[in-house]
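Starting off with a structure, shown below.
All protein chains but one are shown at their positions in the complex.
Labels for the chains are A and B, by order of writing; each one numbers its residues from 1.
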Amino acid sequence: MTKQTNRRAFLRGIGAAGLGIGLAGCSGDGGSGSGGGTATADGSTGTSSGDGESGGVQFDLDAIDPEGLVGQGPYGEEAAAPESVALSDSEASNVQSEGFNVEIVFHYKGDTWVRLQREAIKKRASDLGMNITGIHYPDFSAQKQSNILETVAQKDNVDGVFSIPVDTAATTDAYQAVLDAGKELVFMDNVAEGFQHPSDYAGLVAADNRGMGTIGGRMMTELVDSGKIIFLEFDVPFYVVDERETGAKQVLQESGNYEVETYGFTDPGKVLQVAQDALTSNPDAAGLWAPWVDAPGAQAIQAIRQAGTDIPVTSCDLGERSAVLMAERSALKGVGSQQPYAQGLTEVDVMAKALLGKETPPYIGLPSPPVARQNLLEMYPEVLKEEPPETVTKHFK
Amino acid sequence: MSAVIELDHISKQFGQVQALEDVSFGIEENEVLALVGDNGAGKSTLIKIISGVLQQTSGSIYIHGEEAEIGDYNDAEARGIETVYQDLAIAPNRTVAQNIFLGNEILESGPLGKLLRFVDDEQMEREASELLSRLELTLDPGSAVKNFSGGEQQSVAIARALQSDPDIVILDEPTSALSLDATQRVLDLIKRLNEQDVTIIFISHNLEAVFDVADRAAILASGRLVGVEDLTDVTEDELVGMMMGRARQSAD
Partner (left out) sequence: MATTSTSDLGKLITDRLGRFSELALLVGAIVLLSGIFTATSSAFFSIGNLVNIIRQTAIVIVLGLGMTYVIISAEIDVSIGGVMALSAVSAGLVINAVGPFAGAVVGLLVGLCFGLANGLVTIRFGIPSFIVTIGTLGIARGAAFIVSQQRPIIVRNAAFESVFGGTIGPVPVLILWALGLAIVAGIALWRTRFGRHVYATGDSEQAARYSGINTGRVKIMTLALAGLAAGIAGLLFIGRLGAARADMASGIELAVIAAVIIGGTSLFGGRGSIVGTILGALLISVIDNGLTLLGFGSSWQQLIRGLVIIAAVALRDRDEEGSFL
């Protein structure tokens, strides 16, 4: 991984200013470059590519895609594949006949991830005859989540709980209460601190968040050879986002060609100001990375537009907003995507197995596909489980 | 007869406005003095300086011959001066007893003895009832003041003033908001208090009341003292004239 990037940069360095096409960096034969028609390869050195040109950016998606999972489980476990918890027909009918009750305790209500998880869990639960007796959104507050978990633990008729911890340390007592009440716990994206498998929880299903960050970082290295990268960081400690930040930063720092200027934000809805300040302080910035698109990345792109520069942006999460931004050739050039729908389906399977008393693996990871304009129309339905809307497709006509 | 309060060249300025200028006169012990004048003459300001709410810009106040610094309500109270304001300054949601003893709550020993003393509501209500009966009133001392009529509320304000057994009571427009009946009651009260050796200063536009109860009247106009007249010696017309600034022709 690292070696490839360095060599790439080295070759690019040799390639010199005039030799854009072919030798170094992005080449037109890049992997899954379906839908996106013609593309002018872009191998500029030291400066960013503009999006005002015809065609646009083509990534070498194969090279960017981390083979396998970058991150491991929180305890360093290797990941099992989602298929490893697929239910047999007899298992499925057993679950259906029981009519289990389950509850979901999210971290907040905000975004597409939550929505897709909810839809997936609802769908698979209904297939398996499970009733969802409650869905909760504790506004990113450890205290509220603890209150909710404690209360849910009191419900005798609930058999299992899906949850993503807001704060793995602060919520342990509350998760313990759920455990003590004899309910099965399936964790999403992160585990409560100190919880052991299989005694304390049935399993953890997570996106490869570090991989998502890595993808964004690698995409940036293909867009910009060197220079200052504005790095937006979510200052509220949250494992999922921290992993992405680690992944992206690692790529940029290990290449040695980039100066990473970090700017933190605490309110994901108020990033515009932060981005404007970052751009003003760094007029020579060559690129920008944000930990997710809706709303921080989108606001950063707005700031870039207002500043009249045209530096590229890479980020994480595929949703309608990021899709539109990529389709319309805004500053957003690519994202590392999660697969929350697939994740949700897998989580229900883990729960079903656990409720039947079967063994389940400690950590199931879902790989993060890279998504850019060139493969957007293909990846959109795959990740988001619906056809891309008019707002996206109209840019491809 | 000695002057219990001597005002010596009292002036008060609020920014550019000269509210009082060089006011000097004395208030005799055990008299009833009316303070009269047109709106804006400076009557309320003068009252507030004596009661400690305001401080004079220049000049001195002498009480029983001794120069006095009246910096706040507590100083005035210590010198035996109590005031009933025109807008009463009572706390509407507090009870009658609580208002009467506002700032001077009676305490009893609490669980930690002398270290932590609690307010003694029963004692306060008892003494409040007694004070009110002296004013020939029966009001439930444990009821919130806002439940009573304007006249009754004023009685509470007066009772509050009397609670500390003052030598000097100042009343700002005590009859202006009252019915005829209540007005008469307040005037009777003033007379009764005066019989008990309390010096009374009151501000009033009601000249009939002034002539009824007051011994003398001090007239202010535009911040200056026009004169101090014995009320047996002056007519209402002359008084009005002085209030409008015309110095009185000396009587012969």
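The rule we apply is simple: a residue touches a chain if its C-beta (ideal position, glycine included) is under 8 Å from a C-beta of that chain, and two chains touch if they have at least 3 such contacts.
It should be emphasised that the depicted structure is a prediction, and the values quoted were computed from it without experimental measurement.
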Residue, one of A:S93, A:S126, A:Q196 or A:T266, that touches the chain absent here:
A:T266
Out of B:A3, B:A89 or B:V240, which residue would touch the omitted chain in the full complex?
B:A89
Interface with the undisplayed chain - residues on chain A
103, 109, 133-144, 146-148, 150-157, 167, 169-173, 235-237, 264, 266
Absent chain, residues of chain B that touch it:
53, 72-74, 77, 83, 85, 87-94, 98-99, 102-105, 107, 110, 116-119, 139-140, 142-144, 146-150, 152-154, 160, 177
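The rule we apply is simple: only the chains that are shown with their structure count from here on.
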Counting only Cα atoms for the centres, state how far chain A is from chain B in Å.
77
